[in-house]
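Below is one structure, written out as structure tokens; comments come after it.
A single protein chain has been omitted; all remaining protein chains appear in their positions.
Entry: chain A
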């Protein structure tokens, strides 16, 4: 991979830092008066998801990371691995480990497209669509006529996620949920 110098650090650029692939979030030039310039760089570690700040001398460089995002549909799990298939018509499949799947494990639904982040052709994270439609498999019976705001109860969805839903929601209904906040949006 190519090396990138601090003045090429832009949001979204993927670089290697301490052995982990990272995505640059923000890059600010800091130059005290007449002296040496530095870059204060915010990076997201793509293995852990954590965002941290590092300082570099301006002109320092980092090795690029062979990272790409690809859209793939979820197929199935065999218990050890979770299998996805490219949506570009190639039918090429990728197996994903539980660690890389992280919290997305509770938002999985067959035939829904996810974004797989690959590093050196290995999946390191899976991002669900912002909104997903899932069926309620378990919740307390709905209260008839109660459509007022305020009350809520837990509901378990077909993917395994548990979300707070209004009291009028019944088992078997399909809901639209925001995967970023884990919040109920509406009936689908």
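In the analysis below, contacts are C-beta pairs under 8 Å (C-beta built on N, C-alpha and C of every residue); 3 or more make two chains touch, one makes a residue touch a chain; residues count from 1.
Everything below uses one rule, namely that contacts and distances are computed from a predicted model.
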| item | value |
| --- | --- |
| Hidden subunit of the complex - UniProt protein name among "Membrane-associated phospholipid phosphatase", "Transporter substrate-binding domain-containing protein", "Elongation factor P--(R)-beta-lysine ligase" or "Putative spermidine/putrescine transport system permease protein" | "Elongation factor P--(R)-beta-lysine ligase" |
| Sole residue of A:33, A:89, A:141 or A:172 that reaches the chain not shown, by the stated touch rule | A:33 |
| Residue of A:57, A:98 or A:122 touching the missing chain in the full complex | A:57 |
| Chain A residues that touch the omitted chain in the full complex | 7, 27-38, 40, 52-59 |
